[in-house]
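The complex is shown incomplete by one protein chain, all other protein chains being positioned as in the whole.
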Amino acid sequence: MIENRFPGKDITPEDLLHKFPLAAKRDPAHRTVFSVAGIEFGGQNIPVFAGPNMVESLELILDVAEKIQLAGAHFLRGGAFKPLTFPYRSKKYTETREQGIEWLKAAKEKFGIPIITEVMEEKYIPLIAAVSDILQIGSRNMQNFPLLTACAKTGRPIMLKRHYGASLRDWLGAAEYILLEGNSRVILCERGVSVPHTHRNTSRFLLDVQVIPAAREITHLPLVVDPSHATFWRNWVKPMTLASVAAGADGVMIEVHPDPSNSAVDSLQPINYGDFRALMIEMDLVARSVGRTVLSKLA
Amino acid sequence: MIENRFPGKDITPEDLLHKFPLAAKRDPAHRTVFSVAGIEFGGQNIPVFAGPNMVESLELILDVAEKIQLAGAHFLRGGAFKPLTFPYRSKKYTETREQGIEWLKAAKEKFGIPIITEVMEEKYIPLIAAVSDILQIGSRNMQNFPLLTACAKTGRPIMLKRHYGASLRDWLGAAEYILLEGNSRVILCERGVSVPHTHRNTSRFLLDVQVIPAAREITHLPLVVDPSHATFWRNWVKPMTLASVAAGADGVMIEVHPDPSNSAVDSLQPINYGDFRALMIEMDLVARSVGRTVLSKLA
Amino acid sequence: MIENRFPGKDITPEDLLHKFPLAAKRDPAHRTVFSVAGIEFGGQNIPVFAGPNMVESLELILDVAEKIQLAGAHFLRGGAFKPLTFPYRSKKYTETREQGIEWLKAAKEKFGIPIITEVMEEKYIPLIAAVSDILQIGSRNMQNFPLLTACAKTGRPIMLKRHYGASLRDWLGAAEYILLEGNSRVILCERGVSVPHTHRNTSRFLLDVQVIPAAREITHLPLVVDPSHATFWRNWVKPMTLASVAAGADGVMIEVHPDPSNSAVDSLQPINYGDFRALMIEMDLVARSVGRTVLSKLA
Partner (left out) sequence: MIENRFPGKDITPEDLLHKFPLAAKRDPAHRTVFSVAGIEFGGQNIPVFAGPNMVESLELILDVAEKIQLAGAHFLRGGAFKPLTFPYRSKKYTETREQGIEWLKAAKEKFGIPIITEVMEEKYIPLIAAVSDILQIGSRNMQNFPLLTACAKTGRPIMLKRHYGASLRDWLGAAEYILLEGNSRVILCERGVSVPHTHRNTSRFLLDVQVIPAAREITHLPLVVDPSHATFWRNWVKPMTLASVAAGADGVMIEVHPDPSNSAVDSLQPINYGDFRALMIEMDLVARSVGRTVLSKLA
């Protein structure tokens, strides 16, 4: 067990021993490093997930897969199952569901790029796990323990997004449910927290960059950040991505779309191909300044 | 006037025109660049303020001044007037007041390093302005408008700390009070915001890194960050400093003490000389990766 | 459609028309009133749910059912399925699951008191719906839309707890998923929100009393409050319950246990039988002062 600096405060030594012993570090140097589809997490290189919010069409996903791979991205991301806050959809927005999973599979086969997509319901796990190299748990489901356990049992790596209202303590509690099933490939993903309205400037959420060193202090699990959802505004994606890399993030998820302002959902947040290519290089420069890399082949 | 992406939301085009027209950018490229004691703010190089929380003694402040200057810091910081949350003091902690200002003056004269220290009351402005190159307004006084106006009238540059519960909009409203007096050398300073307890991990505040691009979008004023107060924990100072530099901060304020765990107040947050020397070089590396510098002489 | 006072702000007229048209009021006087097991919701009398956090044993639940019914409570509450934040349990705490549902059924049959208990997984809906007069959705599942839809299809009334990090807007979006299935008996339940740590005093959550008039302004659905979970401290249950009734709450959920400090979980929050009997009378007095009742037989 490692020492905790504020005994009796938010996270106690007892928590580390008894609440999330599998997620907690055993000693200060303890880090988990593992590979998914040949790509290392928790190591020296920082993997990048990129792609559209929604798998809108086969043409779109093939085009994005090709372009982000050329730019150096490691994983293709895209949502096929994704209910919204309200049960009504705009004409533009349709969950592509089984069809979307097929299209992701086509992109994977054509370009050899690994896939990450979200699981919303237990019954679709086999379908999704057959294609997706990492199963993503969305922030609304962070404490949907039956879903977490069912995903864990597939043995697939799992990326667990933090609820925008969840503490680091509760987040690690949810991770513990997965680890307890014997599935050790858990990736944490910070995607913005809700904040006093007085701090939110003109965005919906605030990317909690500080949770990167805070998590590093007590857990050995790799931590990825998602600045696109957190900032909800494409112009802030670059500075917040670079900040996250400088602070020690182990991965980054970026929304990319060929025509951002016409994307099917949340059209303020994706960046275009040109900006993504530039960002990959800028990320790599910042990563190298802190002893890591993003574009490792250039190392 | 620049366009605001969320008309009708937190900060509106009307705010930019009528609430804080002097603090608002006139066009997207508008930046204020000015010099204090020969050191440029808002430019390519990123100034660093360093020093102890409190000016505890003449010996301490002379030692710190020498060591941080050797490491490349641009300003010596230290509090002489600093009431606490509660009216009772520990034996260790005494405001050194007039005496402390004398000691800062001695350090300035001996090492030629410019000074920044806090003003708490109108009546001490002449005393402090005679020594301090920048007048610091603490976060509790962010909306103490009579104090702001009185400081503005000295013509000294002013660093305005954000209240931990204040919006960017209110912060710029406070800056406008200073600018309206014809004093254009205003520096904003982010020092951590209060957050839902569920996000605070084991710290008191959360450094709002996202306010760096948010402020950059609408104001031309330089923005400095203070990761020491925000994190309240020395181990997180380095990652949050590097994150701030990567996100575009125009300056950094760091608490440094020769014997951090024995500093007179907030002994969890200062870093020691060795860590500060290393941090200056790490900051410079990250700054260079985003096209700026910290140690400009090496450029 | 009703007018919204802050067009362009958090909840817009468009939201009322297009995001949650079924949950929104059609006109200012629009209220939904319906009966469950002969007890009216949204009407003049204010129903009270009472009982232990957990259905610990048959003896316990029979004893509590008898005592709260004598005091005037309308529903027996108690959890049988209830995973915790962390996957490990204390010796005291065991989910009683199918067994617990059996015990609730026994209490219902013996005392004729209707039941409310929580549904966590789709597969247990038939089992629970056979006994529970109202299906409770816990705050962690507020946006578990497949679960909401499946519960809605049973035709049972549904009590939807607000997530501690959810806006009124998102909460009504979740209610809309239920209403869209043709199930119109939806009860909203406020159970405390997470707040800046600076406001939390010594509690975990803050009961959002202000959401009572805010919800009343835009939705016709009845709203219940749960001061026990919100305050997490039995001494504050009485003042916050009375405040909620004075502010217009349509129901109250109170944790009651014969031996509060030995309850299986969250032992700081239940009140004992004597305090509950007194609280029923105090609630009734406050309710009468605002033109309603709790103990309607005395009317």
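Order as written gives the chain letters A, B and C; numbering starts at 1 within each chain.
The criterion applied here is as follows: a contact is a pair of C-beta atoms (placed from the backbone, for glycine too) under 8 Å apart; a residue touches a chain by one contact, two chains touch by 3 or more.
As the structure is a prediction and not an experimental result, all values here were calculated from the model.
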| item | value |
| --- | --- |
| Selected residue (touches chain absent from view) among B:Trp103, B:Tyr164, B:Trp236 or B:Phe276 | B:Tyr164 |
| Sole residue of C:Gly51, C:Gly100, C:Pro146 or C:Gly165 that reaches the chain not shown, by the stated touch rule | C:Gly165 |
| Selected residue (touches chain absent from view) among B:Pro83, B:Gly112 or B:Gly274 | B:Pro83 |
| Residue touching the undisplayed chain, where the options are C:Leu58, C:Ala247 or C:Val265 | C:Ala247 |
| Those residues of subunit B which, in the complete complex, touch the missing chain | 18-20, 83, 85-88, 120-122, 140-141, 143-146, 163-166, 169-170, 173, 176-177, 180, 194, 196 |
| Residue numbers in subunit C that touch the chain omitted from display | 4-6, 9-11, 165-168, 170, 193-203, 206-215, 217, 230-231, 233, 235-236, 239-240, 242-248, 268, 282, 285-286, 288-290 |
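The criterion applied here is as follows: only the chains that are shown with their structure count from here on.
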| item | value |
| --- | --- |
| Interchain centroid distance [CA atoms averaged], subunit A/subunit C, Å | 34 |
| Subunit B and subunit C, separation of their C-alpha mean positions in angstrom | 47 |
| Multi-partner residues of subunit C (at least 2 other chains) | 164-165, 194, 196 |
